[in-house]
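Yeah, one chain of the complex is gone here, protein chain that is, but the others are all in their spots.
Chain naming follows the written order as A and B, and within any one chain the residues start at number 1.
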Amino acid sequence: MPQAKSATKRPLTYQEVWGRVGIYAFLGVLALFFLLPLYVMLVTSFKSMDEIRLGLIFSLPQQFSIDAWIKAWTSACTGLECTGLRVGFGNSVKILVPSVIFSILLGAINGYALSFWKVKGANVLFACLLLGSFVPYQVFIYPLVRFYAQTGIYGSLSAIVLTHIIFGMPVMTLLFRNYYSGLPVELFKAARIDGAGFWRIFISIILPMSVPIAIVAVIMQVTAIWNDFLLGLVFAGRENLPMTVQLNNIVNTTTGERAYNVNMAATVLTSLVPLTVYLVSGRWFVRGIASGAVKG
Amino acid sequence: MGAELTRHVKRNLVAYIALLPMAVVVIFAYLGTMAWSVRLSFSSSKLLPRNDFVGIAQYLTLFDTPRWLTSLGNLVIIAFFFLLICFVLGTLLAIFIDQNVRAESLFRTVFLYPYAMSFVVAGLIWQWILNPDLGIQHTMHGLGFSGFVLDWVVNSKMVLYAIILATVWHGSGLVMALILAGLRGVDTEIWRATRIDGIPTWRVYLSIVLPMLRPMIITSLVLLSISIVKMYDVVVAMTNGGPGTASEVPAKFIMDNLFERANIGLATAASTVMLVTVLLVMAPVIYSQYFRKSGRAS
Partner (left out) sequence: MSSVSLQNLEISYGNVAIVKNLDLTIQDGEFLVLLGPSGCGKSTLLSAIGGLADVSGGRILFNDKDVTWTDPKDRGIGMVFQSYALYPTMSVERNLSFGLRIAGIDRAIIEKKVKWASELLQIDHLLDRKPSALSGGQRQRVAIGRALVRDADIFLFDEPLSNLDAKLRAELRLEIKKLHKTLKSTMIYVTHDQIEALTLADRIAVMKDGLIQQLDTPLNVYNKPANEFVGSFLGSPAMNKVKGELVAEGDRLFFADGAFRLDVSRYPFAQKIESGRKVVLGLRPEHILPARGETQAIEGKVSLIEPMGSSILAWSIFDGISLSHLVGQDDGCEADRTFPVTIDIQKASFFDVDTGWRL
């Protein structure tokens, strides 16, 4: 039969061909729109100020220079202090590490207790917690400031870490509770029959199974806490201002001519941590958004 | 009954202790602070909190303050366009990516990366691009188009749209990611059935698939709404409320009155208004989204 082998591929109609072209054109144009700011920041950060004054924000640097990056990192000024962004970077790390560890640990314990144990009133508490995560921070901020001032920790590292733990709790608890609800309850029952108690089951059985969700939690908390501006501004105090706040100060408080190349290098530097987390984590990042479904 | 309760608590004592931190946080850090904020809104507090009671005086002042009314109006405009554009754009992106395109993961990465960055960064970048002395307008002038005008960030009529542009750039990837995840979850047999039924692809999305993705759509709209109500960083970084008060938003109004203008009573009144609004809007959504499928704990 001659025609038997000829029909290997369905011929595309004109309509289908144009459809494909349209799809790629749409996606391509929008991809350019999304990439534009990043591109502008990168090329500008490698230019000299003379070149920036010339205009042409989209052109590639004629003389490639990393001076702006060095300046942004080591000697950019906030007001009178010219210490560079590295101070803010250090502060952000100091805030980030304990906040992430404690908020995830607490979230795991809460989620575990909520999904496997019978605690009267726990679901009401959880409901309040979730509701709280929808309320703008502005409602809580002032009383918290007063509370920290009373206890003498206002403007210290402990204050900002504690604040991140408080405001990270709804998402973390929800994340772990939903994950644990998907685990077979027989596992828990079998461990109970074997005589294991609350902590024993948590440490020996539940925690080892929590690795995937813990990764998601780390991704979510690292990006959220690193990107935080408001809480750092209010609670961290002068000594511990996180990178985002310092960045805004560098960019928006300078007098005289603005050093756009330094500012843009500083902006890219500030985005580097969450951007790296995002690029490395790939699908996990999306999973975080989808399973958390509430963001503080 | 009493003995039974004691036995129950005894059996699960450790679980009660383990949930203590959560209970403390909920009762003090969430409910307590909320209550105190509301309480302060009925006082005459200025620089320091006072325990007097002035009724709704602060609220009357608040709604007589042009800056607050502007903030509210701005928020409504920003929220409307932001949600609409994010939803439409994000959904379209998801649907287009779902057409078996090459380099799919590259497109996904590009559309979502802004969401991983801070609002401060988003604000700063777009401020520069729209800045007449540096960005697109400057470039066009440099190219010889001296009549070209793109001055959104310094034009009090257009500044809100500059903010909308920055926030859409930041947030529409979220809708794309959630909807795309939803599209991938649709039973392939549904798609096969629609081909047998001869339903055009656009019609399948509109009449069958998108209605099926209602939970995803609600989730993404809720997430975006929260971020827009809390919106503070992006405005501070981009315009600091200016020019004049043209881009003031409620969250910034509250912060300014708390920490710069020393008007705690007014600020807490404003935050109470936000609180009530959010609770009224969100309560039914939260209920239907999170509590209908409650855990197995009982």
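Definition applied: contacts are C-beta pairs under 8 Å (C-beta built on N, C-alpha and C of every residue); 3 or more make two chains touch, one makes a residue touch a chain.
Keep in mind that what you see is a predicted model, and the values were worked out from it rather than measured.
Student: Which is it among B:73, B:185 or B:211 that touches the chain not included here?
Tutor: Selected residue, touching the omitted chain: B:211.
Student: Among B:14, B:57, B:199 or B:221, which residue is in contact with the omitted chain in the full complex?
Tutor: The single option touching the absent chain is B:199.
Student: List every residue of chain B that touches the chain not included in the displayed model.
Tutor: Touching the chain left out of view, chain B contributes residues 187, 189-190, 192-193, 195-200, 203, 207-208, 211-212, 214.
Note that only the chains that are shown with their structure count from here on.
Student: Starting from the mean Cα coordinates of chain A and chain B, work out the distance between those two points in Å.
Tutor: 15
Student: Which chain B residues qualify as touching chain A in the complex?
Tutor: It comes out as residues 8-9, 12, 14-16, 18-19, 21-23, 25-26, 29-34, 36-37, 40, 49, 89, 92-93, 96-97, 99, 101, 105, 107-122, 124-126, 128-129, 134-136, 138-139, 141-143, 169, 173-174, 177-178, 181, 219, 222-223, 226-227, 229-230, 232-233, 236-237, 240, 251, 254-255, 258-259, 264, 267-268, 270-272, 274-275, 278-279, 282-283, 286, 289-291, 294-298.
Student: What residues on chain A touch chain B, complex-wise?
Tutor: 23-24, 26-27, 30-31, 33-38, 40-41, 44, 52, 54-58, 106, 109-110, 112-120, 122-123, 125-132, 134-144, 146-147, 165-166, 169, 173-174, 177, 181, 185, 197-199, 223, 226-230, 234, 244, 247-248, 251-252, 260, 263-264, 267, 270-271, 274-275, 277-279, 282, 285-286, 289-290, 293-295
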